[in-house]
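All remarks here apply to the structure that follows.
Of the protein chains in this complex, one is absent; all others appear in place.
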Amino acid sequence: MTTEPHSEVIVHGPDWSRLRQVFRLRGWPGIMLLMVLAYFIVALLGTIGWPQDDWNRRTGPSFAPPSWEHWFGTDRLGRSVALKTWLGARLSVIVSCGGAALAVGIGLLLGMLAGWRRGWADAVVIWLCTTLSTVPRLLLLIAFSLLLRGQTIFGVPMHGAPSMLLALGLTGWVGVCQVVRAEMLKLGSLNFIVAARALGAGSFDIARRHALPQLTHLILVEFGLRVAGFIGAEVSLSFLGLGPVDQPSWGTMLEEARLEIAQHVWWQMTAAFTAVLLFSIAVHEVSDALRDALDPRTVPDVRPKR
Amino acid sequence: MKRFLIRRLLAVVPVLFGVLLLTFALSRLLPDDFASRLGGDYASQEMLADLRWAHGLDKPLFVAWDRLLSGNIAAAFDSQFIGHCRRLFTLDFGRSWSALRPVSHLLREGVGPSLAITVPVLLGSAAVSLLLGMLAAFVWRTRWDRWLLGACTLNMSIPGVALMLAAQYFVAFEWGWAPVHGWAGGRGLVLPVLLGIFIGLGADVRFCRVVLLKELHEDFMRTALAKGVGGWRLYAVHALRPAIGPLLAHWLPRLPLLLTGSLFLERIFGIPGLGGMMVDAISARDFPVVNAMTFIAAVLHLFGQTLADIISARFDPRIRLS
Partner (left out) sequence: MQHAALVGVLAGCGREEAVSPGSEHLVLRERVAGVDPIHISGLASGMAAVASNIYEPLFQYHYLKRPYEVVPCLAAEMPQWSADGLSCRIRLKGDARFDDNPCFPEGRGRPVTAADVIFSWKRIADPRNASAFWAHFEHHIIGLDEYRRALRENTPEPAVPGLHAVDAQTLEIRLTRPWPQLIQIFAHPATAVVPAEALQIYGADFLRHPVGTGPFRLRSWEPGTGVVLEKSPTFREEHYPTDGAPEDAAAGLLADSGKRLPQVDEVHFHVIETSEPAWLLFLQGRIDHLGVPTDHFDDVLDASWQLRPEWNQKGLCVDVFPSMFLRWIGFNMADPVIANNLPLRRAISLAMNRQEFNDLFLGGRCGLPGSLLPPGMKEHRPGLRDAWMTFDLERARAQRIEAEKIHGGAIPPLTLRMGGTSPLVRQIGQLITRWLAEAGLELHVDHVDERAMNSSMREHPASMFFGDGYSMVHPDPTDLFRRFVSHGDDATANIFHYQNPRFDESYESLAAMPDSPERIKLCHQMEDHLLQDLPCIGFLTYNWVSVRHDWLTSFKPHAFSGPAGLIKYHRVDGRRREQQSPP
């Protein structure tokens, strides 16, 4: 049983030429793509510490309202909210893109394994998918974050970004796996793959050379969807106290701001909220456009013409 | 039909086992010792061992092999995992480690406030998204459709928690239209429920729209059109009926949200429900509570899914129960 309403199989591959058409510069998705790129650049600049990395420094009095001197005001410890917002981009980008990459990676691997090998591998993967999707997603996410916090994996201490990234990746792959598996089952019966098999090509080799290119568009679409979802997840996790402590994040800013409401300190909340919102809209739009352009499963012409 | 049901139920067994295994593994893997939390500042090692014993945490994890080999089978299976399964299947759930009361009592107390929020939210969001979805399908390929879709994307882009906080600040605190915090029943529920409906509406509207559009493109729909059925009647009867299957398949597995769905709303607006209880339980490592909630949620999920399968088979003649 699938819950996807548009699971009917269309055999032809993605139409890559539509991609350029959708993202043409003057269109709305093009602008959104630019915005996403802008966030990436901010994140990159933040990572190399520009304009400065020392966000914990006191720059003014506590709770100074926005002014020329402090653009977005200051927080309780007198730190610049503008700088915190700026540097928050790096965490959001790393967590959402990294988590999405991990989720897609795991889903792809397991989905290909299941769809290609069938038999017990398929049974085990399906069992894993159903089990994981039966447990409330958020509970799983919180449990994984708690589990990872304080551990050291491959020499990387798991607090803040790495642990959130891993938790999101490890819990978010089920959907990808199901989609990839279905696609693989379909591909397995196609002529060129049957032919390749008959010619004696190795299983892994076929998967890599012939099947993977057929999945690229799916991977892109699923990746975009997950990035969009994980931006919000970062906020939720941080809100529950599972966020980073050693660098600013929009989620933790929102949580701090919540306690400042009573003192009418609105600037930290506004800054973080706007930052998340714009990034999230842009990613959603881009991922939607990607989906329209590349996903053959969408009902033709269901999106209105732009 | 009977064979279908039996097969469906049998398929549930390995999944439930998986859920049991997962909850058990998580509760044993989490990196800290419950006993030393309970013991306070002065607990000696001996006392910690006693505390572990009192909560059955000193039993073997799965099977005591040495006892099995020596033939004492009953004692060999007196393990944490077997106890975990037995508690969940007998719906006993044991006693909360931090609240010290039976988990079933805690569930009973928390279920009211939770349902007071989640029932209106689930029903409301289903109704509103179906209506808006139909509207969107109706105005398909017009300017209105584009606006609606844009609004959906905007809605989907707002992180739920951020919106709740913003609404609490402006609507409740600054403008004074609703209580800020606290469980008072009645009026205090309006804002959380509206927020609950609003958050996640975008995705649902888009989903309904696509489902309805797909049905409108089916052949029998063209036939209906040709027969002169038009306008709202076409939607209400001909498109909606076959769409019920996918729609239910979309909503019924959300049944567990009845219990855990209002987690953030409860946290933010101070409502003493199950969602907040679960977060507290997780962070206090109160596993009897966490496990009970997870198990109930999983059972509800499976139940909803099975129900959706059966109903969609009844409503859509194209699906055969095989």
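So that you can tell them apart, the chains are marked A and B in the order they are listed, and the count of residues begins at 1 in each.
Operating definition for what follows: a residue touches a chain if its C-beta (ideal position, glycine included) is under 8 Å from a C-beta of that chain, and two chains touch if they have at least 3 such contacts.
None of the values given here were measured: they were computed from a predicted structure.
*Asks:* From the list B:Gly18, B:Pro60 or B:Pro179, pick the residue that touches the absent chain.
*Replies:* Among B:Gly18, B:Pro60 or B:Pro179, only B:Pro179 touches the chain that is not shown.
*Asks:* For the chain not shown, which residue from B:Trp53, B:Phe89 or B:Trp147 touches it across the whole complex?
*Replies:* Hidden-chain contact among the options goes to B:Trp53.
*Asks:* Of the residues B:Arg28, B:Arg86, B:Arg101 or B:Arg241, I need the one that contacts the missing chain.
*Replies:* Checking the options B:Arg28, B:Arg86, B:Arg101 or B:Arg241, the one contacting the hidden chain is B:Arg101.
*Asks:* Considering the whole complex rather than only what is displayed, give the residues of chain B touching the chain that is not shown.
*Replies:* Interface residues of chain B facing the absent chain: 32-33, 36-45, 47, 50-51, 53-55, 95-96, 98-102, 105-106, 109, 113, 172-188, 270, 272, 283-285.
*Asks:* Could you pull out which residues of chain A are in touch with the chain that's been left out?
*Replies:* 56-58, 62, 76-77, 150, 159, 241-242, 245-246, 252, 255-256, 258-259, 262-263
Following the convention adopted for this analysis, only the chains that are shown with their structure count from here on.
*Asks:* In the complex, go through chain B and note every residue touching chain A.
*Replies:* 14-15, 18-19, 22-23, 26, 29-31, 140-142, 145-146, 149, 153-154, 156-162, 165-166, 168-169, 173, 207, 209-211, 213-214, 217, 246, 249-250, 253, 256-257, 260, 263-264, 267-268, 278-279, 282-283, 290, 293-294, 297-298, 301-302, 305, 308-309
*Asks:* So in the complex, which bits of chain A are touching chain B?
*Replies:* Within the complex, chain A contacts chain B at residues 1, 3, 5-6, 127-128, 130-136, 138-139, 142-143, 146-147, 149-151, 228, 231-232, 235-236, 239-241, 251, 254, 257-258, 261, 266, 269, 272-273, 276-277, 280-281, 283-285, 288, 299, 301-306.
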